[in-house]
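The structure follows.
Only one protein chain is missing from this complex, and each of the others stays in its spot.
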Amino acid sequence: MKKILIMSTGGTFNKIYDPIKGEFIIDVESQALNEIAKKWLCEFEIMNLIGKDSLDMTNHDRLELLATINQSEYHHILIVHGTDTMDVTAEYLADADIEKCIVLTGAMVPYSVDPVEATANLCSAYGYLNALNKEGVFIAMNGMMGTYDQIKKDRFKGKFTTL
Amino acid sequence: MKKILIMSTGGTFNKIYDPIKGEFIIDVESQALNEIAKKWLCEFEIMNLIGKDSLDMTNHDRLELLATINQSEYHHILIVHGTDTMDVTAEYLADADIEKCIVLTGAMVPYSVDPVEATANLCSAYGYLNALNKEGVFIAMNGMMGTYDQIKKDRFKGKFTTL
Amino acid sequence: MKKILIMSTGGTFNKIYDPIKGEFIIDVESQALNEIAKKWLCEFEIMNLIGKDSLDMTNHDRLELLATINQSEYHHILIVHGTDTMDVTAEYLADADIEKCIVLTGAMVPYSVDPVEATANLCSAYGYLNALNKEGVFIAMNGMMGTYDQIKKDRFKGKFTTL
Partner (left out) sequence: MKKILIMSTGGTFNKIYDPIKGEFIIDVESQALNEIAKKWLCEFEIMNLIGKDSLDMTNHDRLELLATINQSEYHHILIVHGTDTMDVTAEYLADADIEKCIVLTGAMVPYSVDPVEATANLCSAYGYLNALNKEGVFIAMNGMMGTYDQIKKDRFKGKFTTL
């Protein structure tokens, strides 16, 4: 088993409904990840950072993410990220030529609305990362897994597909 | 992306509550798998066979499973299996020296009672199988993945662990 | 058993997540009500109208609601309404001195996010209406039931309470 660090940056995956405001907010503490670990009967190493909808993510945020990855002792890193700019962040990290194995995932539907897709994305990424024997930046979403340039969000179909 | 066949043999994963009988029964049509595929926004190739609680699985059933695997055109096969004799079936398949890549998974809690653990097991197995580059028989359960002889059910803790 | 008509006007009760837009929208067809009826193993008489968040509800909408109530053959009417202006609509209907028995309900959390509170509100209103032997306008929310002027939304606590 590889030692995997999950970096949670926010995104739809972590949206929760705020009954007082009557709207969705990002859960910056990623309770969804803790709940998955508890129900999956295992333990995750989780680091929360940035805590944003991916449309609000800036290059400053991406620099912070890159620096955190570089400083981390972990070689295998799973990043929970918003879907709208997952490709931008993936390319940003790939351009930095990090000598690590990085898989990005996220969700089209918040875990709190329906846990299945978010859990499926996260855990497929987790399994994929466990068996991957190469460095690089990968995406695992909606049953599709591959290098970051092979998997794209199809905004009309509302899911990720292979090119 | 590898072409994966999911063989669903029953097990706790597929248990559903029958309100008329007031008890759990095995859903031999594996609606849980169809529901995961639909919510995960992807498609599975599914074959239902045996349809039993794993405590009721016989060597005759295992022979049927082995023959079905051998006859299948698929090289990558994910088997949904009951947890109590997953190790017996895994060893049985391993002894047959099939030149395929096989991952067994299942659930401690039926998908219909709480979908998270079942989804997490299945999709981690799916991701693991996608990146595996060797033949053999593997188990993916509760965040643990490895060859079938490395992952065991701990009956006291009620989950699978590594040896 | 009384013959009850459910008028569904939208509100948080009927919000569903739209993965393409990445936000909540009002389900104007009130699938939540159909799902509750199916799971409750009974049938509802449902009429959909207005289909709005209650903050967007105008006096024109209230006039439409009042006219629809007056024209209906039903004497017992359950109204699913947004929580923010439930009191305004209730008072509007009470001022019209309708000789019917009307109970308003809704939800702080969308049925699609978590079905329990929405189901509890609706079904407590349904039970209350079945036993009420007087005309008037009532509210049933968060376990509180009474005439419309006794039950108010507490915006700080995020729930309805008695005065």
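Just so it is clear, A, B and C label the chains in written order, and each chain counts residues from 1 on its own.
What we mean here is this: a residue touches a chain if its C-beta (ideal position, glycine included) is under 8 Å from a C-beta of that chain, and two chains touch if they have at least 3 such contacts.
This is a predicted model, so every value here is computed, not measured.
S.K.: Shown chains touched by the missing chain?
M.R.: B, C
S.K.: Among C:Ile26, C:Met57, C:Leu93 or C:Met145, which residue is in touch with the absent chain?
M.R.: The missing chain is touched by C:Met145.
S.K.: Please pick, from B:His60, B:Lys134 or B:Arg155, the residue that touches the omitted chain in the full complex.
M.R.: In the full complex, the listed residue that touches the missing chain is B:Arg155.
S.K.: What residues on subunit C make contact with the chain left out of this view?
M.R.: Residues touching the hidden chain, for subunit C, are 1, 35-37, 39-44, 108-109, 114-117, 119-133, 140, 142-146, 158-160, 162.
S.K.: Tell me where the left-out chain touches subunit B, residue by residue.
M.R.: These residues of subunit B touch the chain that is not shown: 12, 17, 19-20, 22-24, 84, 108-110, 112-113, 155-156, 158.
Heads up, the rule we're going with is that only the chains that are shown with their structure count from here on.
S.K.: Using the touch definition from the top, how many steps at minimum link subunit B to subunit C?
M.R.: Minimum step count, subunit B to subunit C: 2.
S.K.: Same or different: do the copies subunit A and subunit B touch each other through matching residue numbers, with over half of them shared?
M.R.: The interface is built from the same residue numbers on each side, given that over half of them are used by both copies.
S.K.: Using only Cα atoms to place each chain's centre, name the chain farthest from subunit A.
M.R.: Taking each chain's C-alpha mean as its centre, the farthest from subunit A is C.
S.K.: Quick check: how many Å separate the C-alpha centres of subunit B and subunit C?
M.R.: Each chain's C-alpha centroid was found; their separation is 44 Å.
S.K.: From the mean C-alpha coordinate of subunit A to that of subunit C, what's the distance rounded to whole Å?
M.R.: Distance between chain centres, rounded to whole Å: 38 Å.
S.K.: Specify, in ascending order, the residues of subunit C that touch 2 or more different other chains.
M.R.: none
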